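Complex shown without one protein chain; remaining protein chains in place.
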Amino acid sequence: MLRINCPVCGTRDETEFTYGGDATVVRPAMDETRAQLWLDYVFNRDNPRGPHTEYWHHVQGCRQWLVMERNTLTHEVGECHLAKEAC
Amino acid sequence: MAGQRLKQGGRIDRRKTLNVRFDGRKLQAHPGDTLASALIASGEMIVARGFKYHRARGVYAAGSEDPNALVHLRTGARHEPNARATTTQVFDGLESFAQNSWPDVRFDASAGIGLLSPFLSAGFYYKTFIGPFKGTRYWMFCESFIRKAAGMGRAVKINDPDNYDKLNAFCDLLVVGGGASGLSAALTAGRAGADVILVDQDFEPGGSLLSQPVGEASDDWLEDVLLELKSLTNVRILTRTTAFGAYDEDVYGLIENVSDHLLAPENDQPRQRYWLVRSKQAVLATGAIERPLVFANNDLPGVMLAGAVQTYVNRFGVLPGQRIVLSSNNNSAAQVALHLARAGADVTLCDARPTLPAELSDPLLAAGVTLLTGKLVIKAIGRRKVNAALIVPVDAAGRATGAAQKVTCDVIGLSGGWSPVVHLWSQRFKKPVFDDNSGSFIPAELGRETVKCAGRMVAAQTLADRIASGVTAAQAALADLSLDAVDTSVPAAPALPFDTGWADDILPVWSVTDAKGKTLGKAFVDIQHDVKLTDIDQAHREGYVSVEHLKRYTTSGMATDQGKTSNIIALARMAELSGKTIPQTGTTTFRPPYTPVAIGALVGHEHGLHFTATRYSPIHDWHLAQGAKMTEAGAWMRPWYYPDGSETLSEAYRREAAHVRQHVGIVDVSTLGKIAVQGPDAAEFLNRVYINGWKSLKSGRLRYGVMLREDGYVMDDGATACLGENDYFMSTTTANAARVLAFAEHLLQTAWKDMKVHVTTVTDQWAAFAVAGPKARDLLQSVVSGADLSREAMPNNHFVNAVINGIPVRIHRMSYSGELAYEVYVASGYAQQVWNALHAAGTPFNLKPYGTEAMGALRIEKGHVAGPEIEGRTTLNDLGLNGFASSKKPFVGSVLRGREVLTEASRPTLVGLELGSAQGAKSGSLIYAKGVAAKGHGEGWVSSTTWSPALGKYIALALVQSGKSRTGEEVQVVNHLENQTLSAKIVSSHFYDPAGERQNA
Partner (left out) sequence: MPDIQSPLAAVRTPGRFGASFDAGPGITLSDAPLSGLVQIAGWDGFETAVKPALKTLGFSDAGDFCCSRQSGDATLFRTAPDRVLITGASAGDVLEIAGANAELAVLDLSHARLQINVEGRNAEGLMAQLAPIDFRLNAMPIGSFVQTGIHHIGVLIHRTSATRFELMVPVTFARGLWQFIGLNAAPFGYDVLEAA
């Protein structure tokens, strides 16, 4: 089980969270019309072996979206901050 | 002769006799016994039958590693299969039964199956069930035969009457294993003030010390340590508790057998308790399991692990046999031989090593033990139990070098060294490494940041070493906890005879064969799964190299014991055959659980009604009181229909729906998702997430909106009210409420961080009722105060604040049924009062409640889409919702909805179907053009279906390829599951009142 260090609630079981996928993708601006950029945002993902920056939603806690580093190889959890706070 | 109870000795209470039975026969059992010790004491040599060949099997070990003594416990609903007799603490009234045998474990009719053994060798399943035989009658035949013959316990199909609790625990230090090293670790950490949990799978802590004779110095040590540990309030000692899994982030799974040692749980206690422990540090002191030697007939009842024989004698006061041959390759059997001789047995110790040092041999000879050095047992002789051992001189590879001698005996005790229990460590980190010195796999490191290892688990040998390693491990853990070890002077190790361990001078022999390397008969590696040495050989011949493949091909190590006694032997054989070393061959991956875990324990209370959390409307009890039949809608319970007398569903919903169109009905829609959208940028936010425009929506107005997913498919729809400049009240479908909220939060917190908007669920705050029908306005106007509901004052898509019986409500004019309709929103704590007031006022208007089935019928008549249409694969165009989409602004999904695949002209689009038949279509039925063969996926499918009271016929909504252009076409509606073919006509999905005159009334 992952234990995720929520900046608001402290370290909690992963059962309180939902996974939100790759956090390195950037949503295109609303007025962006090039389909390829939207396809990249919605569908195209790297599949890294090692550190992965990803979204987690503390859905049963403070309801904040978090950005967390997780090692896909070892499952080790690294730095975690609020998605709202640019890093 | 069979085993017998000694006159004295053992950690049992001879003054009390317990009523314990095996296959109906009364056993001699005392408190302190396990079922296995009681079986041996009662002369029950055959306790089980083999998995494949139904060979007689006896008790083999004294702990959870035993591959043989699996039994049924109890009867009726508490019946439990595959229980290990060796870890089952006896209790008064215990009934146990042999499994996988008929008619009796002692005379099993299937034992002749051994004659078929050539067909049941390695890879049998793979070879038989692929290739030419796959899917054939032969397959079926074999399967039925194998299912009956092979197997272990039988489950019951009665609900388990007991409760299982789940517990979340936190501690500074978890110590796994209550033997000498674990106790020492717990004491060291406990004295330093750490919050310690000590777990031991046995019902008594002490580990291997319990296998020392009663009254040895080790008893004093154990007593001192336990006394002090129990006095420390910061140390929790859990016995009958197995740490079965080690997980990421230092989370451990434990199963505590709270009531398994009782006939039934008492005083509302759970049967078992599942602990999830988050521990800052752990000391693994899990001990070691003795390793057998493999030879012909090594599964015969009477063949046991040497240490187990010692345990039965010293801990349970049971001598498993009078004449005992020990077959060993290391020093640890010497102590066993000495204790057995002292207990009165006639002991012969065969040792593979050519000579033994005098400090071992002299005391043994003095105790009357016969020593046969340079020799091992090559075959157990006997039909249903051991009556002799065939002993040969062997070389360093275990091959016979000379003539055999036969020694009469009733027990053969085996010691091939010991395997440290590295399971938890390996589950957590990586595969263990081979330690040449001890001939065993051990953890690659003694300590990791949060996990320390101690005792036999890291091949510590003498008692003093084991105690010291426990202290050291605890000190390391304390240092990482930033706690000081205040006192590390754990009581000094007591002196024990032959306290040598197994590592020094071990001769790594694993199997005993003739000069050519052949066994003299069936020689089992995995006794529980009936995997023979020759199966490993065969797998090697067939080219298997990887140990992971070997395991799956032969099924070695895949039974309920997970190969605790067998894995290393299979590896060693594989290494030998391939000319590699054991480290080169490697080991298989260790995975939880260490011992079998009952599903019930993992489930806890989350079953039946509480399988998931259930959600109830504030007026749920009213529905029940009215006799409503309820249905599940996601987590919610909703009234399905309100039968009048003995009405069926079909009769009731037709009546309810017709009533709405003629009079007025009321339906509980409190389940709708409700989200407060607040902030200066709320309108802009709505403008982005909905496909239609929101900037112009005035306070007091509502608007229907549709949302897409990022990929351009339709996600949800619903109405949103503008409560004020910065304050909107969004409603979602019942099913999508949580998804929409999380999506909105995601957008606001990750992409649109500058937008000043907050979204908050208010689903629980507000109850909602839809009042629909021609008399809806008259009814509401008669009961509300402070609001003018007239057509002029309040057209569709307006709302007004009002009061009903002194309670503030908000009334939305919005129709789902197609009738003149309103939604009444009220704070949920007042919902019942308002609902009652509406019913009281409704009597003159003939107000009736209606359920979800009638609600569905009404919306299908109107062609409104719902969950069956907004199902994740449909676009705006598919559903005829394109007209709502703004072309003046971008919105979520606005670019990707234009993808080629989403805009193909042939995509199935929403149509209506009129059935000409006396039967309705089933949802999911496929659509085929008239006259074509009904094969393949068809040209569309039925999504929603109902009887239409308004039209007097069965209708349906369907998605049909190029549907809009096919109006008037007759099609086939085929339900392949029930072989039903109906004829239908494609029509507009707006079946009833397409101009909307009724809702605008």
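Going in written order, the chains are labelled A and B, and every chain counts its residues from 1.
Heads up, the rule we're going with is that a contact is a pair of C-beta atoms (placed from the backbone, for glycine too) under 8 Å apart; a residue touches a chain by one contact, two chains touch by 3 or more.
A quick note: this is a predicted structure, and the numbers were derived from the prediction, not measured.
Looking at B:Q475, B:S617 or B:S731, the residue that reaches the missing chain in the full complex is B:S617.
Looking at B:R21, B:K756 or B:H990, the residue that reaches the missing chain in the full complex is B:K756.
Contact with the chain not shown here comes from a single listed residue; of B:A296, B:A652, B:A831 or B:V971, that residue is B:A831. By the touch definition given at the top, chain A reaches the unshown chain through residues 8-10, 12-13, 15-16, 59-64, 82, 84. Where chain B meets the omitted chain, the residues involved are 163, 165-170, 195, 267-270, 276, 278, 605-606, 609-610, 612-618, 620-621, 624, 635-636, 670, 676, 678-680, 726-727, 756, 758, 760, 762-766, 806-807, 827-833.
We adopt the following convention: only the chains that are shown with their structure count from here on.
Residues 247-251, 276, 278, 688, 710-711, 742, 745-747, 749-751, 753, 890, 895-896, 898-899 of chain B are the ones touching chain A in the complex. For chain A in complex with chain B, the residues that touch the partner chain are 1-3, 13, 18, 20, 23, 27, 30-35, 38-39, 41-43, 55, 57, 59, 63-65, 75-77, 82-84, 86.
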